[in-house]
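Here the complex is missing one protein chain, while the rest keep their positions.
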Amino acid sequence: MDFDLSKPQKLLKESARALLARECGAGRVRELMETETAHDDSLWRALAEQGWTGLVVPEGAGGLGLGLVEMAAVAEEMGRACLPGAFLSTLFAAALIERAGSEAQRAKYLEPIAAGELKATVALLEESASWDADAVKLEAARDGGGFTVRGRKLFVPDAGVADVIVCVARDGDALALLPIGRGAEGLRVNPMPSMDATRKLYEVVFDGVRAAEGDALGADGDAGGALQRALEVATAVLCAEMVGGMQWVLDTSVEYAKTRQQFGRPIGSFQAVQHMCADMLLMTESARSAAYYAAWALTENDPAARLAVSTAKAYCSDAYREVANRGVQVHGGIGFTWEHDLQLYYKRSKSSETLFGDATYHRERIARLVVD
Amino acid sequence: MDFDLSKPQKLLKESARALLARECGAGRVRELMETETAHDDSLWRALAEQGWTGLVVPEGAGGLGLGLVEMAAVAEEMGRACLPGAFLSTLFAAALIERAGSEAQRAKYLEPIAAGELKATVALLEESASWDADAVKLEAARDGGGFTVRGRKLFVPDAGVADVIVCVARDGDALALLPIGRGAEGLRVNPMPSMDATRKLYEVVFDGVRAAEGDALGADGDAGGALQRALEVATAVLCAEMVGGMQWVLDTSVEYAKTRQQFGRPIGSFQAVQHMCADMLLMTESARSAAYYAAWALTENDPAARLAVSTAKAYCSDAYREVANRGVQVHGGIGFTWEHDLQLYYKRSKSSETLFGDATYHRERIARLVVD
Amino acid sequence: MDLNLTPSEQKFRDEFRAWLKENVPEEWAGGGTGSEDRAEYIEYLRAWQRRLYDGGWAGISWPKEFGGRGATLLEQAIFQEELARANAPQLVGTIGLSLVGPTIIALGTAEQKARYLPKILSGEEIWCQGFSEPNAGSDLAALGTKATRDGEGFVVNGQKIWTSFAQMADWCLLLVRTDSGAPKHKGLTCLLADMHAEGVGVRPLRQMSGDSGFNEVFFSNVRIGASQVLGEVDKGWTTAITALMNERANLGTGIQVVFKRQLEALVARSKTVERNGRPASEDPLVRQKLAQAYLELEILRLNTNRALTSLSKSGVPGAEGSIQKLYWSEMNQRTQQYAQEILGPYGQLKEFDRGVWEYAYLRTRGNTIEAGTSEIQRNIIAERVLGLPKSY
Partner (left out) sequence: MDLNLTPSEQKFRDEFRAWLKENVPEEWAGGGTGSEDRAEYIEYLRAWQRRLYDGGWAGISWPKEFGGRGATLLEQAIFQEELARANAPQLVGTIGLSLVGPTIIALGTAEQKARYLPKILSGEEIWCQGFSEPNAGSDLAALGTKATRDGEGFVVNGQKIWTSFAQMADWCLLLVRTDSGAPKHKGLTCLLADMHAEGVGVRPLRQMSGDSGFNEVFFSNVRIGASQVLGEVDKGWTTAITALMNERANLGTGIQVVFKRQLEALVARSKTVERNGRPASEDPLVRQKLAQAYLELEILRLNTNRALTSLSKSGVPGAEGSIQKLYWSEMNQRTQQYAQEILGPYGQLKEFDRGVWEYAYLRTRGNTIEAGTSEIQRNIIAERVLGLPKSY
């Protein structure tokens, strides 16, 4: 048993940290926050050049074909940099296409995604704001060999910059997964400004949007299963990203506690501050164990993978928030300012807490697996 | 507005503290814990001589006719002394008899209770361990102008020493409140040894116990309402008792923190210990506000009384446990020994947490009043 | 023990409530003037304070001889509650009324009283408080803003931070170091500084919540005359403590009404957002959270009433303020977290309920830092109430 990154995995992580430090410093993050989509072409190209947009895309579809542990290592650094934009959304969509798409569909979407030429997202949530596929009500009405969609999706991340939006709609008892291209007739994308401006949310309105039957993913009939598995992949990657954010907050707070003087001593010599920092470490390391285990279990198709993912997300949701809370408290007034970069992570901790389901949601999922 | 005890109330409280310090020191508590019923006649007589057994019993029925604020002041001192025995059980039963009894029944029971000649308890819980009257299933079968009861009650406090057990049984849609005398035919009382040996619990088995129709309380038809109100009275008094326990734990822990030396300084000079003590104070004072408000609101028949009682019990249930936890932690190893009196309060905090419903139960009651 | 208001307290409340009903501007109901213009906004608030003054409702805690109403502590609490209940505009002169004024009354010269007090009451002059500095937060006495002697007066250089109302203030109660050689608590002096003087600069400080409730204030060779010393030279720590005592004696009676309104809004919202296909308000977990928020707020109210009683009887502000501050700040953070859990992603939206949940969640994070961190409050409670030895 070896619960440590291998040498190549470590190298990958180090190079990710170096690249993101260069290309995505806090100044850049702040610039992008202020834009409409938080997306930047040159930054995206830089990610694609590293192969990250295709990191877990199979080699046959133009990707690197690496596992989720490698992806988690890179995602951790993305979280540390508070990377803005559509990376996670695109990964989610790619995971869905990989699992639900025909060979042709995979070629059509995954190759340009891997090449960094296509950004995508998945439109799942509706008014209920529930991540359960059962809660999907938006209907894909069948007519003349195709579907017509009328209604709206909410809280869709990065829809403003996605070239393709995979719409999860109801097709009787089954789900229809419909990739809708940007600019499709009847498609409208309206911003839903939210706390975390580095991960933009949108209302997506389908005003009689049409999709051909052949365009639908999941024709093999298990669209629900594919969605579930893709969600698990995206959730595990999000957890790794959250770990990186926690690590940034921890490092920054400890550094501040060492240098900030009050009462003639560094504040880090006060037990109250020491103990907050110790708790932050404990939570960050625990979140890391959980996140990497989830990534590994998914890669290995371990039967416990689903449980591992919910364990990781339930823990990380609470832990990132609590680490961020303590980070602000250790910093005092300065940590509460717009000027200090803590605010970026503070808000990211909140948006990540709810994305793909909060701790309560995942605990109930765990209960279904271990109690029922 | 005056949220402070009046002079006479303060005097009453001080004399209670003095008497209990004299009559019910920790050594006495430990002796009584080891007995079968945790009851002691001479101690009971001492309480009765003060008039406490009849403190809230109307003057007409031989009591002092004081209000619940006065009762709370005395109960706080009882909690501080960790008084063992049937005081609260008898108070609960008396409150029920006062509210549900006919004039004759009140005279029959309340006068000897006030005089210290009768101890009583209420048998309410069954296997479901629910404090909701709706959960009562034990049937009082009507036959020939009376009731026959067959079945059992659980977790009945002080049943081993009570002269009268008021059995809450089901009579169709209504409740039957049946006072059953000790030694009634078919009545069996079996100890249920529990964590807190100062408040003994019993299984009460009704093996065809008979009660005459005229013995039943609540003949006016609102047995349920009377039970509810009596429960509220007993709960408010329990909360005051819990406050006294918290105060003992706080005082004892602060004293220890001032004197215990480690690393060449009193441990109370370490922020970690300081802050634990500060939290204990905050919780104790908050619990006190809530408990006395509940007592006052009940006395005044304030429409918010029910809410006030559930607020107090929900808060006190969590707070006493948390204060006790911190008390042990401040004490370190010695606080975890049998020898140290903290254990008495630690266990009392747990038994009090569940008695008359835990925090979760009372929060749901609050929700019914403020959400629905 | 009697938790009902006395007849005279009721009379006070009814009178003020009636006055507010007549006088709170209707357009304020939405929480603002409707105008985006900053200067207009400030004028609006000054006018509101003037109206209170004209109605006899300014300085209600001040002794009558200084133009106040000489109200009891409980009446002051009622005053705050009613202001909040009526959703009245912000009290722009609050620093002057509750902190500077009482300190001038306690320690000022006759001239200072005559010069400053009436204009505090009328809202003609707005005050701010210049204590904290970037390197002197919890450790206030470490402050470094220097006042050097210059003839009879002083020349001040340095920087203050977390200064509420600075951008609209006419005057500042300024704590400076006049003797660098003395131990840190000794060489301090309290000055009444003209915010319009040459060399005074104000920079709004944006918070993570996006708004700017605080400021930085820069003093560059600002000249201040000898008559502007409040208390004694080099004894400014005493003056500052007097002022802080007045600040901490504010038990947060007004803020509770705001909390109550927020909680009511949350309960209402819980009936419209969904959880597992039914209103969130029917979800057992949500109900527990709402009930916990309710009971904690209720206990805040009760603690306040007990503290008011105790302060009224003793007359000496103790650590009640620290206990209250610690309680409400942490309570408010818990409650806003419950709100987020109940509202889910809606709670983060800037356009859901006009963004109040998003804003409140972020703003609340400052509660355990501003006006004394929770750590400092716990130290105060441990040392002053419980008598534990000092930790540092």
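List of remarks:
First chain written, first letter: the chains are A, B and C, and each begins at residue 1.
As a convention for this text, a contact is a pair of C-beta atoms (placed from the backbone, for glycine too) under 8 Å apart; a residue touches a chain by one contact, two chains touch by 3 or more.
No experiment lies behind these values; they were computed from the predicted model shown.
Across A:Ala18, A:Ala212 or A:Ala367, the residue that sits in touch with the chain not pictured is A:Ala367. Between the chain not shown and the residues B:Val205, B:Ala272, B:Ala304 or B:Leu369, the one that touches is B:Ala272. For chain C, the residues in touch with the chain missing from this view are 283-285, 288. For chain B, the list of residues touching the undisplayed chain reads 125, 127-130, 135, 154-155, 192-196, 201, 261-265, 270-273, 321, 325, 328-329, 332-340, 342-343, 346-347, 350-351, 353-354, 358, 360.
Contact between chain A and the absent chain runs through residues 1-6, 9, 69, 254, 257-258, 265-266, 268-271, 273-275, 277-279, 281-282, 285-286, 288-290, 292-293, 296-297, 307-308, 310-311, 314-315, 360, 362-367, 370-372.
In the analysis below, only the chains that are shown with their structure count from here on.
Ranked by how close its C-alpha mean sits to the mean of all protein C-alpha atoms, the top chain is C. Chain centres here are Cα means. That of chain A falls 52 Å from that of chain B. Chain B and chain C have Cα centroids separated by 42 Å. Of all residues in chain B, those that touch two or more other chains are 270-271, 275. Residue positions of chain C touching 2 or more other chains: 375, 378, 391-392.
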